[in-house]
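For this view, one protein chain was removed and the others were kept in their places.
Chain lettering (A and B) follows the sequence in which the chains are written, and residue indices restart at 1 in each chain.
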Amino acid sequence: MAVRLITENCTGCKLCPRACPYGAIDMVEGKAQLNDNCTQCGACASSCKFDAIVLETSYTPEVDVDQYRGVWVVAESAPGGHGEFRRGTLELLGEGRRLADTLGVELAAVLLGDGVAEMAKKLFASGADKVYLAQDPVLAHYRTGPYTDVLAGLINRHRPEIVLVSATPQGRDLAPRVAARLSAGLTADCTGLDIDEGERLLVQTRPAFGGNLMATIVSKHARPQMATVRPGVMRALEADGSRAGEVVEVPVHLDERSVVAKIVEISQQETDGRVNLQDAEIIVSGGRGLGKPENFAIIRELAEALGGAVGASRAAVDAGWIPAYHQVGQTGRTVQPKLYIACGISGAVQHLAGMSSADCIIAINKDPAAPIFNVATYSIVGDLFEILPALTKRLREGA
Amino acid sequence: MKIVVCIKQVPESTEVQVDPKTNALIREGVKSIVNPVDENAIEAALQLREAHGGKVTAISMGPPQAEEALRQALAMGADEAILLVDNAFRGSDTLATSYTLAAAVRKIGEVDLILCGKQAIDGDTGQVGPGLAERLGMPQVTFAIELEAEDGKLRARRVLDDFFEVLEVKLPAVVTVVKQVNDPRHPGMKNVLKAKRAEVAKWGLDELGAEAKQAGFDGSPTQVIRVWPPEKRSEGKRIEGSAEEVVEELAKVLGEVG
Partner (left out) sequence: MDFTFNEDQTAVLEAVKGFCDEELAPKAQETDEAGAWPAENVRKLAELDLMGIPVPEEYGGLGMDFLTWSAVGEELSRACTTTGAVFGAHLLAVAPIMMFGTEEQRQQLLRPLATGEKIGAFALTEPGAGSDAAAVATKAVLDGDSYVLNGTKIFISNGGEAEIYVIITSTDPTRGARGMTAFVVEKGTPGFEFGKDEKKMGFASLPNRELIFTDCRVPKENVLGRRNAGFLVAMRTLGVGRIGMATGAVGLARAALEAAVPYSHQRHQFGKPISSFQAIQFMVADMATEVDCARLLTWRAAWMKDQNMPFEKEAAMAKLYASEVAMRATTKAVQIFGGYGYTREFPVERYMREAKLFEIVEGTSEVQRGLIANQVLRELNH
């Protein structure tokens, strides 16, 4: 893959040096020229309006796979500015550590942002040997363009053989764009990773057809081997504060004017509780069987007693009993808790799609024919109004 | 506005069966439908056309039978439909798919907006939208739950795990939508019958001026080397008895689950 300048078309408008994060474009006699800083990231090609810079992304297995070494994890900060990472980042470092050790290579994390240098410590504590740190005000909030440009450039320069991204909305926005830029193979939403040592290949396992089929995938000839990984599946290492590593500061200069996307507004989703639903390990969920909105209190109390989050079926949300943030299901969110307790939820296919990968499912419903019982680990045909409060009380006493 | 909607034909049910001998998917007797969230994309396109005027073109890369999915788009109200069909497209992974779709969009020319559904219920990758945007050098907006276009700009509200983000980009752009963006209209019978009689154009590798080595199997860096059905969830256990007994048993279970 190469960045090619078509000098005849260049009008000297200077959009490209502005767009280049690496300071790789000089204006010589009114025409753009590339210097040695070029990482082939492609940001210039995106910015040129005159077809004077072209990114040739011909996919052919021309890549020399032996030139690529190392396992990378792209870090993602948790929202709220508390200096925390999303659970997937730490999980990927745990998994990445295992893969890197098997391959006998280094594990690096890529941290993009602004004023995030302090966070590198956490990445070392969770297994990284190295952190590539790229900071710039333009990177303060994630946007596809600048993050793709910087990440693609870094990958081209340092050639990791494996790049792992957590399959969060951000990850699923970024990874395919980078993969297309680099003509790399990308596997989505992996639930299992392994190394085929004989072929030095990343063996990626993922669900398809809503989880009804498992597939094993490899990218034999293209590099890096990229994967987005489902959060909540891999295990993070025990954080070891004494672990040290190398911070590699990547000088990048981005220009806000070259960014095509403007963030107009960020707003919180209306929620009804303190525990983050997406990352929760325990979820207590309520459905139509609750009868009325006030009865969600029963659900909340049990969730609190268990230290879990509150979920809801679409019926409950549509009825206005609880904000849409809590909706679990095909049109809501997909969760991967250790424990999911479904109360008064019939278990329509659409709901199951959002929670059936929970490790343990307990279902309480008074209708013996409720489909939720088909996926429940423990089925209880009974009155949730009797059982839940009693259970909450029992848990509080027993604790 | 000239809008292109990329749709995919998928099996109706995700309850797939694998032939234990060949490890291949059993496709007989499985009905095909338009990928559900692609219908939302079509609806979004139709609503934009109703607001701003213009044309909606539905395209799909698939086998000959994917024509049915395009007819559904026509029945909903799309102005034209194009099937990208060629043996050379077989075995495409998401990279090769985005290559082929991009070639089609370029051939259609002067497109203001490209709409896709967030992901397909069979592949579940969600990668084609961004890949397409990259190939076309256009901004991408993923997970759109609301969108409006005005004066060559698009403003969309994206739904992310715990917050919403409103993004503004200049058109042309590629947008992937989520199910909550709208309620796709049911096609009226007059449109259903009209769609049956309409012409669906068919473009192959040559019409697209595309390179065989970038399409289909040859253009796919990822390969599926094995498929298998996941372990069946074992039969659940019933907890029976009076409320007290149930609560006791549950407390035990919860203690174990930790």
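Methods note: contacts are C-beta pairs under 8 Å (C-beta built on N, C-alpha and C of every residue); 3 or more make two chains touch, one makes a residue touch a chain.
Quantities reported herein were computed from a predicted structural model and do not represent experimental measurements.
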{"item": "Option from B:Ile7, B:Ala75 or B:Leu101 whose C-beta touches the chain left out", "value": "B:Ala75"}
{"item": "Contact residue for the chain not shown (choose from B:Ile108, B:Val166, B:Val192 or B:Ala243)", "value": "B:Val192"}
{"item": "Hidden partner chain, residues of chain B it touches", "value": "75, 186-190, 192-193, 196"}
{"item": "Chain A residues that touch the omitted chain in the full complex", "value": "367-371, 373"}
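Definition applied: only the chains that are shown with their structure count from here on.
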{"item": "Whole-Å gap between the CA centroids of chain A and chain B", "value": "20"}
{"item": "Footprint of chain A on chain B - complex, ascending", "value": "11, 14-16, 18, 25, 93-96, 98-99, 121-131, 133-135, 137, 139-143, 155, 158-170, 179-180, 211, 213-214, 219-230, 233, 236-240, 243-244, 246-248, 250-251, 253-254, 257-258"}
{"item": "Complex interface listing, chain A residues touching chain B", "value": "45-46, 57-61, 79, 143-145, 148, 168-170, 172-173, 175-177, 179-181, 183-189, 207-222, 260-269, 271, 276-278, 306, 325, 330-331, 333, 338-339, 359-363, 373-383, 386-387, 390-391, 394-395, 398"}
